[in-house]
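Just one protein chain is left out here, and the rest sit where they should.
Right after this comes chain A.
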Amino acid sequence: MKLKATWFDTIIVVIICLISLLVILPFLYIIAVSFSPPGDSMAGNFFIWPKHWTLDAYSYLLNANTFLTSVKNSVIITAMGTVLSLFVSITLAYALSKKFLPGRRIMLLVIFFTMIFHGGMIPNYLVVKNLGLIDSYWAVVLPAASSAFNIMVIRSFFQSLPESLDEAARIDGAGEFRILYSIVLPLSKPIIATFTLFFMVQFWNEFFSAVIYLNDTTRWPIQPLLRQMVAISASNISAEAAVDASLAANLGPNVQNAAILLAMLPIVMVYPFLQKYFAKGAMLGSIKE
């Protein structure tokens, strides 16, 4: 089939190009500033192509203890959170995918209800506090371990697997854990990959629970630190002055924008893999039984 471009096609392509450009330009600008000496970007004598190149901002950040600690914290939180979330969500979703399980409906109802009603911020805070989790990574990880939405999506995937598989395995004498581990999980690679990426992004981007649950700023992951680093430049915003003094003293626009880039780097790196899976995952979530 040969496509003949009409004026209609042209207009559409032009509009989409403009929108895409609007998405890309901020990235190019951030990159350019991060590679420029601070004086250049403040004078504004370039937009997306630096006049003078320098790696100062990066070498500064990669030598700043506060920054490196926050990256380390983020990596730990992301790893803990991803493993825990996968474990909790897969096991529960698997059990709930079994239609013969007595009590399944009531468990589903209990989970589903959390989608439309919740205690809210302060009761959540009090629970985390009473469990003694303040200032521990668990405070960030545990409350976000799963969600009704995750359970529903993963469960519907398990339900789409043929039941005869388990039954055959049972005849051969396999136990239930073995069936899950050696038969179901290998068949579930697409959904596991989707949710692994999903959880990794979620925990890497985690910000607010760190702010409220981690008073000890040496435990802070990268997002709250980044917020303080950039807020300082927006004058009048009284960032609650906690970024350590040496870091604050050197905060030129190049350092701030380099930090923004480093904070999104893992996401941009997994993005090519993520995008394909996520598009599917999002549609899967929208399909109801």
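Please note the rule applied: a contact is a pair of C-beta atoms (placed from the backbone, for glycine too) under 8 Å apart; a residue touches a chain by one contact, two chains touch by 3 or more; residues count from 1.
One rule holds in what follows: contacts and distances are computed from a predicted model.
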The chain that is not shown, which UniProt protein name from "Ni/Fe hydrogenase subunit gamma", "ABC transporter permease", "Aspartate carbamoyltransferase" or "Roadblock/LC7 domain-containing protein" does it carry?
-> "ABC transporter permease"
Candidate in contact with the missing chain, chosen from A:Ala57, A:Ile77, A:Leu96 or A:Leu214 = A:Leu96
Go through chain A and note every residue touching the omitted chain.
-> 3, 6, 8-9, 12-13, 15-17, 19-20, 22-24, 26, 29-30, 33, 42, 44, 47, 87-89, 91-96, 98, 100-102, 107, 110-112, 114, 116-127, 131, 142-143, 145-146, 151, 167, 170-171, 175-177, 180, 201, 204-205, 207-208, 212, 223-224, 226-227, 230-231, 233-238, 253, 256-257, 259-260, 263-264, 267-268, 271, 274-275, 278-279, 282-283, 286, 288
